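Omission of a single protein chain aside, the complex is shown with its protein chains in their original locations.
Up next, chain A:
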Amino acid sequence: MSTVTSSGTAVVTLPADNQILITREFDAPARLVWKAWTTPELIKRWWAGERGEVTSVEVDLRVGGRWRHVMVADGGFEVAFHGEYREIVEHERIVSTEVFEGMAGAHSLNTLTLTERDGRTTLTVLAEYPSKEVRDGHIESGMEGGMQESLDKLEQVAASLG
């Protein structure tokens, strides 16, 4: 009998100005996380989260193959994403593009990584945008650049404000 112990523990950070990194651990081997991530019938059950129902899932899991997921949000509107698979290492890694349909320029290159340890799997998704402008709609390139610094500390300060 498995117990879900990791509810709500996804961590989101901004490692660089054009990146978003999502990290989450699962109480399951990488093989099963992979299966949940790539099998259409299973994707339908989790991909919309609590926001609505998944109405269509297409997965052509091969390099150059396309994927497309559509959900109807609780507000009644459709939200669709699609992309192309660039790299696939079974149970370990998927590099794919992701386009948010209906918003020009809203696209990223996503790297999914699965790392298994003691039967548990750490999943990370690194989303890289062509620019910070695309990432969050705000601009300003760093003059000095080079260093990657997360906003975690700032976030903690902000969070402490309630």
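Here is the rule we go by: a contact is a pair of C-beta atoms (placed from the backbone, for glycine too) under 8 Å apart; a residue touches a chain by one contact, two chains touch by 3 or more; residues count from 1.
Just so we're on the same page, contacts and distances are computed from a predicted model.
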{"item": "Protein name (UniProt record) of the chain left out of view, among \"Multiple sugar transport system permease protein\", \"3-phenylpropionate/cinnamic acid dioxygenase ferredoxin subunit\", \"DNA-binding transcriptional ArsR family regulator\" or \"Cytochrome c domain-containing protein\"", "value": "\"DNA-binding transcriptional ArsR family regulator\""}
{"item": "Contact partner of the left-out chain, one of A:Val33, A:Val70 or A:Ile94", "value": "A:Val33"}
{"item": "Missing-chain contacts mapped onto chain A", "value": "1-2, 4, 6-14, 17, 20, 22, 24, 26-28, 31-33, 35-37, 42, 45-51, 123, 125, 132-133, 136-149, 151, 153-155, 157-161"}
